[in-house]
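With one protein chain held back, the other chains of the complex are shown just where they sit.
Order of writing sets the labels: A and B. Residues in every chain begin at 1.
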Amino acid sequence: MSDTASSGIGMGTTLAPAWLQRVTPAARFVLQGGPSALAAAARALGIPDADAPGRCSGEGTTLTLIWLGPDERLLIAWLEDAASLGARLEAALAGQAHSLVDVTQRQVGLRLAAAFAADLLNCGCPLDLDPARFPVGSGTRTLFNKTDIVLWRRGVDDFHIEVWRSFEDYLVRWMAEAAQDFAPQR
Amino acid sequence: MSVARLPTGGQVGRDRTLRFSFDGKSYEGLQGDTLASALLANGVHLVGRSFKYHRPRGIMTAGPEEPSALVTVRRDAARSTPNLRATQVELYDGLCAVSQNRWPSLRFDLGRLTELFSPLLPAGFYYKTFMWPRTAWHQLYEPLIRRMAGLGEAPLLPDPDRYAQQHAHCEVLVVGAGPAGLAAALAASRSGARVILCDERPRFGGSLLCDDRSRIDGLAATEWVTAAIAELAQNPRVRLLPRTTAFGYFPHNHLGLSERITDHLAEPPAGLARERLWQVRAQQVVLATGSIEQPLVFPGNDRPGVMLAGAALRYLKEQAVMPGRRVVIVTICDSAYRVAFEMQAAGARVAAIIDLRPDPSPAQPDGWQQRLRQAGIAVETAARVLRTRGRGHVSAVEIGRLDAAGLPTGQRSIDCDLLLVAGGFVPSVHLFSQSRGKLRYDEALQTYLPGDSAESERSAGACRGLLSGLAAALQDGAAAGAAAANASGCAGEEPRFEIIEDSTAATAGRLPRAEAAVSGPKAFVDFQHDVMLKDLDLAMREGFRSIEHIKRYTTTGMATDQGKTSNVNALHHAARGLGKPVPSVGLTTFRMPYTPITFASFAGQARGEIFDPVRRTPMHGWAVRQGAVFEDVGMWKRARFFPRSGEDMHAAVARECRAVREGCGVFDASTLGKIVVAGPGATAFMDRFYVNDWSKLAVGRCKYGVLLRDDGFVYDDGVVARLAEDRFHVTTTTGGAARVLAMMEDYRQTEWTDLDVWLTSTTEQWAVIAVQGPRARELLAPLVDGLDISAAALPHMAVVHGTLRGMPMMLFRVSFTGELGFEVNVPSDQGAAALDAICEAGKALGLTPYGTETMHVLRAEKGFIIIGQDTDGTVTPDDVGLTWAIGKAKPDFVGKRALARPAMHAPDRKQLVGLLTRDPRVVLEEGAQVVDVPGQAPPMKLIGHVTSSYASATLGRSIALAVVAGGRARIGQTLHVPMPGGEIPVEVCAPVFYDPKGARLNV
Partner (left out) sequence: MLLIRCPHCGERPEPEFAYGGEAHIARPADPAAVSDDDWAAYLYLRTNAKGVHAERWRHTRGCGRFFNALRDTTTDRFIATYKSGEKRPEGLR
């Protein structure tokens, strides 16, 4: 990697706080199709389909499947690379109307883990993040101020955020700015 | 001890004095003071000059309704906040406040001269007086008026403080932490509901804070408040927000709260936000916003030393400040009596109570008459204040009665240094009205009360008219809190309180509001905008009948206080003057914000570098190292040109153009939008969406796609590659990426639901490196790991998968320059490495980085359009010479039907042509107009305009693209471009200046 700028201005510099860390899975896909295609993909992956709004599946495996829309899923693979996973899925989906697109490098993942995580997210995300309303294990596309994100709650104070790579710098700077009101002695 | 501070009592910290200054003079105050109470404690009553007449003004209230005591608080040159209400400014050590709207000083103000001219400045004077001559308004009147009339000055330096915004959600939001609000919050929180309780004051408790006689559940009122706050504070589902004003009530129970975090601190901690704007979504809202005491209208009612009775009580009880020693109280209701008893008990001499009511006693509690007699307080019934006297401060009031004709009789003067005014309490229905709830007029209270709610909201306590009695307010709040919790799905129970009330705390009695006003000179209705009773009378004489019109004509109620102390009096006076019942005169609209909010809090954190996202490509660092000058394209930073030492943009672009035409250049094209269209219905979708015919496009080949809207006008363009039978890689313009995808989704989801097709943005999946020029193939061939990229294997408009030095690659043979060209697509993480490899290999070939400016020149030489530059949303494919792209055999595509309308084929449509200036050195201005007849006097007949214009190094002359009416038929004609320096003759030509046959592409 010869170009630090490409990995996001905010990361790897003094701006990157301990509570907000880049996490890089091995592959990401956007999978779209009808119910049978989505079910076939889930079978091939060996996890249940994330088949309801806000639902995620794959807990305890090396895969995370997030419901993005009625016929759309985001698949994050933490170990298996895109070539292998893509081939495996295409084989399982042969003959099924679907769209499988590699977006491994379209976006980056950020792990936000802090006691003030939900409050900090609420500085830019208008969702109700009370654990009773957005429980651990939820995932959804939403927004943080002027950037779209996918938000996945791993724990009460532990979130995973997916953001398009060119918006990462904005997101990280915003969170570092806003966090001053929650963690002044950061 | 300051002159007016009592030695004991109040809720102020006496262990330490706070030093502060007002207009440069030093004073001392105590912790718990407001600036207003501290000034009063020091005997300072004159604190400002009025807006229009520069009359001396004092402190009239003790809260957010204050119309007169506006000050500027300065921390430093950048931290200076004008127009703050001294009644809300919390004192801190070192506070520096200055008065406003006076020159050269508060005591000696030249602006006071305006009052001499006040007969010339009646209501609506600016509509009448300053009309002629017209030019004088901007040059003379407006600057003069702005200097003379006005409020404080905003600092000129950028605001150095931080501001925050945060969204919050709760089951029950309680606005106001007086007795009703506290009880509501207790009831709601005990149900397990998430509760937010906010109050604009630094301490919760509201009217309980100045009540040291009532007892609740066996505790003194203030002790009960402390216990209630403690219970709420230890509940993790309760958020307590003191110093927080609910300023706006928006649809769907969305409220804006402005929290002041550091303004009360002598030394705000570095980095902490000064204010936080909360955007609260509440399932249920309890409004416990209390009531506002109204002044009375009589001549000289604005003199310093005239104060609302309730305000004086607060200063006495909360800050142990006695604002006067010899007190006269004028009232239309019972609330004044409690104030009289308390003032007298604290050592003041209450000279008289002027009660406008002929017979106030029937409604009053037993024992009052005896107490009055014992205290030696004379009560003048059916009497009025006819005028006040005093230089800079009230020294006497003249009272009397009015006879049947309205003429004064029995006048006499009473000396005093404090005139307390009790015009009755009016429910604060601002937020309820903002929520679009319906107000209803209550005849008994002679005011508007909340009627039907529009939102999931309930009002509790004084703000819904329960103006008498602590028990009523507390129990009403408890009921509202429990009901709100129940409505939000939590099981709320209404707590019962055991209450022993202060027997003097009655506020009721008949309110003769309509007859209360006494006209005469300087009888003010709106203290902040200097609107007098006679101004309202003038408006009515001139024919205004609706309170909305009277308001606008006189500006009553239009100041920053939004008429909190003037609207009610104005309304009743108007109703009386018009001989109509109050409800039929109308009601002015309550608007957000309840009190002024800083602009900065609306901006929040979104300032400076995080105002907008700044998008950078994976090769941004490379461009920086190459010395690129960047330009903003949408949110993207794009390299515009790469100057070498001593080069200006013109020289750099000329060099970059030559390099691409003669050797090879490299360009970061990553920002182009990319969309994968995939699924069995992909070809049909593309056929319906773009003008082109896609059915015959072979896998591995590309086509220039043109997208219209259904109105037939060009919307976007880009190269589309067929990656598989059921998969297209669509590129869009940089700025069009999001809107093209949105438009695709619209048709896919709502019109063509028969198609199995899906869309995915891959804009940021790929880094795109354009390698363009006659030596491009020679450069790339050694890098692509044996892939055959010869003209035969990879012809123009073809795409192939491969690797570049082992990196996965999609290689497009495409050109936006007119030269042999390739676009190397690699996964974004590898963009920088791929570019490094290409640059390393290019060293021997003179590979030259080029930017968007060079790209623009090169494409213009070829007549390739840029969407949004050469098109403007009114351009058809034929207008810009793209008819060839249309799949003629297709039955339909987006825009096809509209193209069949006759107007789309009119011969005089503006068509894209080239323009060559007669003088090849002259570069036309983009946007310049084109005329066919020279020498016209304005208005000229304009027939088109220049859309693109550059100096072309390749051609050694300037070139321009333009859209000109009937342009293609004018090729060869001379037209003219009128400019300030004279008309520039131009020759119309075809819009392709270089290699019109495309020979350089197909090599």
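Rule of thumb we're sticking to: a contact is a pair of C-beta atoms (placed from the backbone, for glycine too) under 8 Å apart; a residue touches a chain by one contact, two chains touch by 3 or more.
Please read these numbers as outputs of a predicted model, since none were measured by experiment.
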- Task: Check each of B:749, B:790 or B:869 against the chain that is not shown and name the one that touches it.
- Result: B:749
- Task: Among B:231, B:711 or B:836, single out the residue that touches the unshown chain.
- Result: B:711
- Specify the residue from the set B:471, B:487, B:885 or B:898 that touches the hidden chain. B:898
- Task: Just name the one of A:72, A:102 or A:181 that touches the chain not displayed here.
- Result: A:72
- Task: Looking beyond the chains shown, say which of B:16, B:252, B:921 or B:997 touches the absent one.
- Result: B:252
- Query: Since one chain has been left out of the picture, which residues of chain A touch it in the full complex?
  - Reply: 53-54, 68-70, 72, 126-127, 140-143, 148
- Note on the structure: Logged for chain B, residues touching the omitted partner chain are 167, 250-254, 279, 281, 436, 454, 710-711, 742, 745-746, 749-751, 753, 891-892, 896-898, 900-902
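The definition used in the following text is that only the chains that are shown with their structure count from here on.
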- Note on the structure: The distance between the C-alpha centres of chain A and chain B, rounded to whole Å, is 32
- Message: Under the definition above, what is the set of chain A residues touching chain B in their complex?
- Response: 1-6, 9, 30, 32-34, 71-72, 97-107, 119, 122-123, 125-128, 130, 133, 145-147, 164-167, 169-170, 173-174, 177-178, 180-181, 184
- Query: In the complex of these two chains, what residues of chain B are touching chain A?
  - Reply: 162, 164-169, 194, 269, 271-273, 276, 279, 281, 605-606, 609-610, 612-622, 624, 635-636, 676, 678-681, 756-766, 827-829, 831-833, 836
